[in-house]
Each structure stands twice: as C-alpha cells, then as structure tokens.
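What follows is a structure written as structure tokens; I'll ask about it next.
What you see is the complex with one protein chain gone and the rest in place.
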Amino acid sequence: MSILETAAQFGTYAVMAGVLIFALGVVTLRNLFHCALCLAAALIGTAVLYVVLRAEYLAAIQILLYVGAVVTLVIFAIMLTEHIAQKTVRQNNSQSPLAIVGLLGFVALLAGVILKTPWPVTQAALKAKVSVMGLGEALMGAYVFPFEVISIILIAALIGTVVIAKKDDAQ
Amino acid sequence: MTIFGWGVFKGMMVTLKNFLTSYFRKPDEGGIFTVQYPEEREKAIENFRNFPFLVYDGSPEKIRCVACGICERECPPKCIHIEMEIDVAGKPTRKPAVFDIDYGLCMNCGMCEEVCPFDSIFMDHAFEVTAPERNEGLVRNKKELSKSNEYFQKVRPTLASSIDQKRKAAEEKKKAAAAPQGVGGQAQPPQGQEPK
Amino acid sequence: MEIINALKNTDETQILEINFGPQHPSTHGVFRMTIQLEGEKICGLKPVFGYLHRNHEQIAENLPYAAIMPYTDRLDYVNALANNFGYALTIEKLAGLEVPERAEYIRVIMAELARVVNHITVIGFMLNDLGAFFTPLLYAFRERERILDLFEEITGSRLMNNFFRFGGVKRDLTNANLAAIQKIVSKFPAFLKEFEALLTKNEILCMRCQNIGVLSGDTATNAGITGPVLRASGVNYDIRKVDHYSIYDRFDFKIPLGEKGDVYDRFYVRVLEIRESLKILEQALAKIPAGEIINKKSLPLLKMPRNFKPPVGEAYGRVESPKGELGFYVVSDGTPQPWRYHVRAPSLINLTVLEEMCLGQKIADAIIILGSIDIVLGETDR
Partner (left out) sequence: MQNLLSSIDMIFVTAKAWVLSLLALFLPKWLIILASITISGVVILCLGPVIMMYLTLLERKLIGRIQNRYGPNRVGKWGLLQPIADGIKMFTKEDIVPANADKIVHLLAPIAIVVPALMIFLVVPFGKSMTAVNLNIGLLYFIAVSSITILPIFMGSWASRNKYSLLGGMRTAAQMISYEIPMTLAVVPAIMMSQSLSTNAIVLSQAGGCGLNWFIFTPWGIVGFIIFFLCATAECNRPPFDLPEAESELVAGFHTEYSGMKFALFYMAEYMNAFTLCGIAATLFLGGWQGPFLPSWVWFFGKTFVLICVMIWFRGTFPRFRVDHLMGFAWKFLLPLTLVNILLTALWQFTSNLVAWIGSILVLGISLWTLVKLNRTFVPEKRHYPLES
C-alpha cells in the first residue's frame, strides 16, 4: 500500500512542478497563443491537484469555468486580433523593475498571511468529504447573501456586454 | 399555419422511406439503383458510341478502309492519322499503311463514322481504355484498331446487319453490271460511294 | 465611456481575404472568387474565371460548320442538347434551312428532357452546397440517370450528345424510345413530390435560402440576366415565349415567376419549371407526327461537311437554355468555316451580379448564391 502512496505523492509533486513550469511559461513565452495554451495547462494541472486533495467538485468546476470558458475566451480574443498572435511580443518594458518590487511586496504579504493563519489540520477535517449536496445547502443557506450578490454582479456584467455590443452594432 | 418543425419531420420521413425501400424494392421502384460495376454491368446500349475502330471482312488484310482520308480531314479534333500503302511499283494500293487514332485526343463525336463512304470506321462500345502514358499508350495503330465484322455484328447488331445488307446489294449490283470482271474482293471503292 | 471608446478604436476587425477556389469543393469546377471577409460577413467579392478556357470560339472559327456541333456539347456539359439546339438554329437561320415537322418535335422533346436533367442536377448540387450530405443530389441523380440512359440510347452518348444536325436531327426516335420517354414523364411527378417533401418546406432550407442573395428585377434586367435567375426576380421573360422559336408556340405551358428574387425563389422556380417542361413533353409526345427527321437538302452535307458553305451573312440564334439565353452569333464569308463565331453564354453573364448579391451576406451564403445562379464552367470560360 505504501508504494502506491509514495507513487501518488511523487505524482502529485510532478503535477505541482508541471503547474509551476506552465505558469512560468505563461509569463515568459513570447507567443501569445502559446501563453494561453500554457495557462490552460496550468489550470488543468491545478484541477488535478484538487482531485488529489479530494475536491472533485472544485476540480470539475475549475475545468469547466477556467479551461472551458475563460481560456477559451482568451484564445478567442487572441485569434480575433490575429496580428497579435503572429507577432512575438516583447515581454518587458521600462516599468518592469517597479512591477518586480510590487510583486515582491505581494509575495511577502502572502507569506505573512500564510504563516500567521492557524491551519486547523485535524484528522476529522482530513477525512471529511464535502458532498455536492452539502455545498448546495451551504450556498442556499449560510452563504445565500454573497451568492445573490454575485449573481446580481454577473447579470450587470451581462447587460453591460450586451449594451456595448449593441452600440457597436448600431454604427 | 403549419407546425414549426413539420418540414424537417417530413424530410426525415422521406429519407426513412428511402432507407427502408432500399432493402426490399426493385431498383426502378425506389430500391438500390447503383450497379456493382466490375461484376455487374448495365445492359449494353447499342447506339452507344465510344472510340472508333476499323472493320475488316474475314481476315485483317481485307480491311474495308481504302485510306481515302476523309475521316482524317473531317475529324474535329484531328486525332486520325492515315498514310496510304505504296506497293513495289510505287503505286498506291488503296489500303492504309498507317492508321493511327489518338484515343487521348478523340472526343467520341462519331463524325468519322458519319462521313466514311466505305462503311469501314465505326464507333466501338469498349470504354475501358486505359494507358499508363498520356501520349504513347493511347495512340492506337492499325493493328489494334482493326476488328472483324463478326465483332461489329456482336456489338452493334442492327447497324452492322443493315450495312452488310447494303454492301451485299451493292456487290450484287456490281456483279450484275460487270460480270466478266470477276470478284473484286474489298477493292471496290468507287462503287461504295453511292450507297442508296 | 473613455474605455469603451478606446476599445472601439482598437478592435477594428481585420479584413480577411480568402481565395475561394479554384481548388475548392463547391465552386462547381475551377471557378475562383476572392472574398474579403469581415468576420463572416462578405465586404467584397471578385469573381475570377478563365481557368477552364479552351479557346472554344477560335477553334470553331477553324472548323467546318458541322464539326463545331460536337464542340458545342462541351460548353454547358450538363445539358448539351440545348447547346446543340442553339447552334443548329443559328446555322439554319444563316443558311435558310427548313426543319421537318417530326424533327422539330424530336428537338423539343430532347431539349425539354435536357432542361429537366439540368434543373434537378442544379437543385441537387445547390443542396450539396447547403451542406446536405449528398442525399438530395443522389435522389436527383437517380432520376437523371434514367433520362441519361435514354439519351444514350437515342443519341449514342450520355452527356456529349452531338445529336442535332442542320435541318434536322441525327437519328429518329423509335416507338420504344417514345414509350420510354412517356414512362419517365409519367413517373416524374411522383419523384418531384418526394423531392419537394424532402426540401421545400424544410425549415433549415427556408432559413438558409429565404431573403438571401436578393436580386431585384430591375438590376437583373439591367445586367442582362436571363433564365430562371431572372424569372425568380419576377420578370416574365422566356425566349420560348418571346421568340416562339422552333415549335414552342404550339404547346400550352406557363412561366413560373418568383416573388422576391432570392435563393429560395430561384430554387423553387426551377422546380416549377420542371413541371412545365413535363407538360410540354406530354403534349409533344401526344402530338408527334410521322415523317422525315432531316431536311432533304442537308442530307448530302452530312457525308461531306466541308461542302457546306452558307451564303455570306450573319445570324444570331438564341434558345432558352436551362441557364438562360444561350445565343450563337455566326458570320459567314462563304467559306466552309465561320468567319466569326461567338457564344453568348448565360452562365458568364449571370455571374456578373454575383458580387451585388453577396455583399453583406455571410460566407456560407456566397456559396449557395453561386450554386443558385447555376454556372457551368465549361460555358463560363469557354
């Protein structure tokens, strides 16, 4: 049994490494289309990690929303403006030192938060399996307010898109 | 007002009907109408014309063609090439020495058959003509083009028999007119020119 | 608001130029269009043709009159008989040859059968352009095959018929042939009914065809469009009715007219024209008289085509080919060859309004508009 577990562990690390490599690819590759593909790969890798952590629901949603919708739209946009996809875009400009400073600050902040948070790692929490039904109940019960707010925001976004598109059409 | 989707449904019923009838109807009534070609063949249609061939009576030497060159001249795409045979004395023998037809050029119009005054060139039924080369393989020489009258009878019976009758009548007329001259065999070009 | 404006300035979509053909599954041969696309919308279209140019007119000017006949088969190879008809009509006009009664009937029968063949083929191919997976096309070909078998029996060839002669036709129709034609004519309405059930009311087809590629009657007349394309635009113009050439004035038939001049009208006018052709065939089969099939005067010319020298002069003969007005203009200088020979090909002239019909439509529409014009590249490029 332990062999399997170690194999699974190694597999997990490999997937993590892959995610990191692809994430690096997203920011360093010069061809925008390749970047988008790397982003998709990184997101799929994250979904795999979720599966490993027994959050299948989250994994499925991750793939459905991020890979199936977000990345697709990104690629769609890239393909619509084809001259971007063909050129290789320069990856840094005069503002990059500033950005690096900002990034370092953000990383420091994140690290601080992570280190300070008391992670409640108990045996019970590890064994607990969040069912879809539980999620649904949580959404409709405890978190119904944020849920509704999000839906309103989404509807506003939708209407906004339609308005912009409509104006374009009238021209 | 028709129901939305009714047209689509009707179309599907048509294809379904054809699908079912293809199993148990005859080709003429909505069954399968394709022919499994190399094994099955359509009934040969007599009037069908493809490439021209030359008719001989009996043996290939007795070819009807007299190398008059009319077909060569009238052929629209100019795919016929004829050279007359010349005997030792240097006299033309009224026989083709060379008779080439470029099948690659021929457009199967049947003009040669129409203009030939000697009933010697006819359109064949053989359509499975292939060659590996565009220029060489498709040029047919006299030997390849010559086919017996029996073959002609087999391929186009009505036309061949009517032409045989015509030729017989002409021959008898000729015999009656010039009995002492003897049998001319195939060498009877001037008489052939007035068929009717 | 500024952001929106900035976005609008940057997202001017690039115009994509596509070379449509000459190697393309649905250009009906080797036709080429240069299409400018904005997304899927067409904002420019230039037809380019000439890929199948075979020098038809020049070849004809170097051939005796009779030898041109097989070449006219190769113009519009879907209905060679209409081309034969037009050319024979022109030369008869030029040489003043009369055509015997029976020959006229045979001509009309053959030409109308060719029209039926052409129209079902066109509809089949148009449906293929629409994306139907060969089914309507193969149903059309099933019926076409029966008629082509008949052509083979009568003329000797399925497509390149070379059947008409100056002053008559090449071969007589036997009673068996007439019976076979009668059988086809009487069976055809059933097939048309099935065909229509498959297509006419189909919502997808209607969606795709209605109000697409609209051609107004005015534009069509100004551009010299003829044939079903013109009649679909609502203009009553059929040379069979206008010229009364051959013996078309003896038959009772109607000219179906379209309402809007879109692709659907062009499709349906053709269906209705098949019905009218069947009516003509019925009448011709009932009335066909016995007699000669070729003018006595032109009999010797069959054996000696080079002896045929029409008097000096010119003639323009035209017929209603299934694609439109097919005209032949021949100038004779008294030699065995025509001095000038010109073909007015309906396919070519109908193609001139292609851009006008396609602008603002989607790329998928351009294909069915092209299909609905019904071009045959043999005729367009000559």
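Quick notes on this one:
A, B and C label the chains in the order they appear, each numbered from 1.
Following the convention adopted for this analysis, a residue touches a chain if its C-beta (ideal position, glycine included) is under 8 Å from a C-beta of that chain, and two chains touch if they have at least 3 such contacts.
Note that this is a predicted model, so its numbers are computed, not measured.
In the whole complex the chain that is left out makes contact with A, B, C. Note that of C:L45, C:A82, C:I147 or C:L205, the residue touching the chain absent from this view is C:L205. Of the options B:I32, B:I86, B:A131 or B:A178, the residue whose C-beta touches the omitted chain is B:I32.
Per the touch definition above, the residue from A:T72, A:S96 or A:T161 contacting the chain not shown is A:T72.
In the full complex, the hidden chain is touched by chain A at residues 1-4, 31, 33-34, 37, 40, 44, 56-57, 59-61, 63-64, 67-69, 71-73, 75-76, 79-80, 82, 85, 131-133. The chain not displayed touches chain B at residues 4, 7-8, 11-12, 14-16, 18-19, 21-23, 30-34, 36. In the full complex, the hidden chain is touched by chain C at residues 16, 18, 24-26, 37, 40, 127-135, 138-139, 142, 198, 201-208, 210-211, 236, 241, 254-260, 264-265, 268-269, 272, 276, 362-365, 367.
Keep in mind that, in the parts below, only the chains that are shown with their structure count from here on.
Summarising the inter-chain layout, the chain whose CA centre lies farthest from the centre of chain C is A.
Chain A and chain C have Cα centroids separated by 60 Å. Inter-chain spacing, taken between the CA centroids of chain B and chain C, is 30 Å.
Centre to centre, using the average C-alpha position, chain A and chain B are separated by 76 Å.
Chain B has no residue in contact with two or more other chains. Interface residues of chain C, counted against chain B in their complex, comprise 63-64, 66-71, 73-74, 135, 139, 142, 145, 149, 152-157, 160, 162, 171, 194, 197-206, 302-306. The touching residues of chain B, when paired with chain C in their complex, are 2, 4-8, 10-11, 13-15, 18, 33, 42, 45-49, 73-76, 107-111, 114-115, 117, 123.
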